[in-house]
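First comes the structure, then the notes that go with it.
Excluded from the complex is one protein chain; the other protein chains are retained at their positions.
Chain nomenclature is as follows: A and B, assigned in order of appearance, with residue numbering initiated at 1 for each chain independently.
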Amino acid sequence: MKDLEHLLREHPFASGLPSAALSLLVGCASNVQYEPGEYLFRTGEPADRFFILRHGEVAVEVYAAGRGRITIETAGEGDVLGWSWLVPPHRWLFDGRAITLTRAIALDGACLRAKCEANHDLGYELLKRVTHVMAERLTSARLQVLDLYGDGSGDVV
Amino acid sequence: MDEKTLRVVTRAALEPLPGLLRDRGFTVVGPTIREAAIVYDEIESLADLPIGWTDEQGPGGYRLRRRSDEALFGYNVGPHSWKGRFHPSDVLLFQAQRNGRDVEFTAPPTESPPVALFGARACDLAAVAIQDRVFLGSASIDPIYATRRRGAFVVAVHCTQAGGTCFCESMRTGPRATRGFDLALTELLGAGEHRFLVENASERGAEIADRLASRPASSEDLAAARAGVERARTSMGRKLDTDGIRDLLYRHAESEVWDAVAHRCLSCTNCTMVCPTCFCTTVEDVSDLSREHAERRRLWDSCFTLGFTHLGSGSVRTSTSSRYRHWITHKLASWHDQFGSSGCVGCGRCITWCPVGIDITEEVGRLREAEGSRAP
Partner (left out) sequence: MTSGASPMLPVPYRVQRRRQESHDTFTLELSRSGSAPGLEFAPGQFNMLYAFGAGEVPISISGDPARPDVIAHTTRVVGGVTRVLSRLRRGGTVGLRGPFGNGWPLEQSRGRDVVIVAGGIGLAPLRALLYALTANRGRFARIALVYGARTPEDVLFGAELERWRTSADVEIAVTVDRATESWAGRVGVVTALLRRLSFDPANAVGMICGPEVMMRYAAAELLSRGVAPDSIFLSIERNMKCAVGHCGHCLFGPLFICRDGPVFPYERVETTLRVAEL
């Protein structure tokens, strides 16, 4: 089995990260696996981790009475899930549920925050990468609310 | 032009010309007065021409005025161009007949007697050449245009005066016609004799010219003709600086100039209707009450209408500013990319017939000013 450092380095999130920084990350990392239907996180719980997805598909959901579970988006291999660990009050704002068998690297939020405070170079490096993920998610969310296929894609007349 | 072959025909001796053309099977179409404007319509004889009339033209203004002489061609271009002859404003494309579950489509016969354009100006002949490229110049030929255009005889008239909205000199299409005609006339009114310098440019033109009583052109005749064309050249009512114009328009796809013109533009489509090169069309489908018979007609259309760019999701060009930009950019810029020339011939019709007097030459000037003010 590949070690954590190896698995991390292969993931786009950590690509190009200096070895020293990577080692610091590994110190906060653990391997996790979720069966279909299992929750990675639940709304309101402390956001003590985030996930670097290696395999599988995870739905980001919200529950609405009368409508049931609404999937806002899904994330999969190559994606990073969760930034609540970085933003106070460090609580999950959505549910994360595995749709298929999901393998991920969980990174401990408290551990990382402490290391980032102590090592601002690492903190800045990490922040850039998380910001990139957030920016992509925001763009996707904006496109999604446009409801592009609603009435704009038909043939004329 | 070889000046030695030029002949002079007096006003009286020109009289048989329309008849000679009709004898050869042509429907003769020339300038004539209808509802206080000089339009192109079928003419019987020279008497149908606007003899002794001229037109005063300016932005948003056109009116006829008597001349002090009996000139046959003492005016410039009116609201009609020749495009209606070759590219009709309303034409049947096909009829559809339902027989049970079958539908039969029938194209109407496209036969059309050849037409003789009598008194065509240089700008308008340039416009005909442009529409030839649009309808005949690609792999897909428009049979309606081809049939009507085929064998057309052209009697050109070199302009010896320019109108208030003329700028053919800027567009290098006139005032002298250089091609696209069989015969060309220069009307000479001075030296106590009303006469025409006649130039033939084709065998069939020569054949007809030979039947008119004429004399060789004197050096005075030639000098008068040259002076007439020169007078027109130097008295253009408008100028348009075409230097780098294609890129100028492309650079200003986004500009406040469009918003400014949109405040005045009524989107009335007049400019596109009178333009001799605008070629856009739409179609109209109708069926009878029994739903057994249907037909489809093709009508002139204008890029100034909202429906022109309609898609399932709505129209692409909803604002007047975007429609004006589209029209002028197509005319002066993208036309070069599509057809190898400007789409504007400098006839000035769009200026004259604009109800609020929007002037294409001024708008180009505004773009140049906008560019100048932004330059470092």
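Everything that follows uses one rule, which is that contacts are C-beta pairs under 8 Å (C-beta built on N, C-alpha and C of every residue); 3 or more make two chains touch, one makes a residue touch a chain.
The structure presented is a predicted model; accordingly, all values stated were derived computationally and were not measured.
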**Prompt:** The complex has one chain that is not drawn here; which of the drawn chains does it touch?
**Reply:** A, B
**Sole contact to the chain not displayed, among B:158, B:238, B:298 or B:349** = B:298
**Item:** Contact residue for the chain not shown (choose from B:47, B:253 or B:266)
**Value:** B:253
**Request:** Could you list which residues of subunit A touch the chain missing from the display?
**Result:** 57, 59, 68-74, 76-79, 99, 136, 139-140, 143-144, 146-157
**Request:** Quickly run down the residues of subunit B that touch the omitted chain.
**Result:** 93-94, 96, 98, 101-105, 107, 110, 134-136, 138, 140-144, 146-147, 149-150, 253-254, 279-283, 285-287, 291, 294, 296, 298, 301, 303, 308-313, 316-319, 322, 326, 330, 333-334, 337-338
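Just so we're on the same page, only the chains that are shown with their structure count from here on.
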**Request:** Please work out the Cα centroid separation of subunit A and subunit B, and write it as a whole number of Å.
**Result:** 66
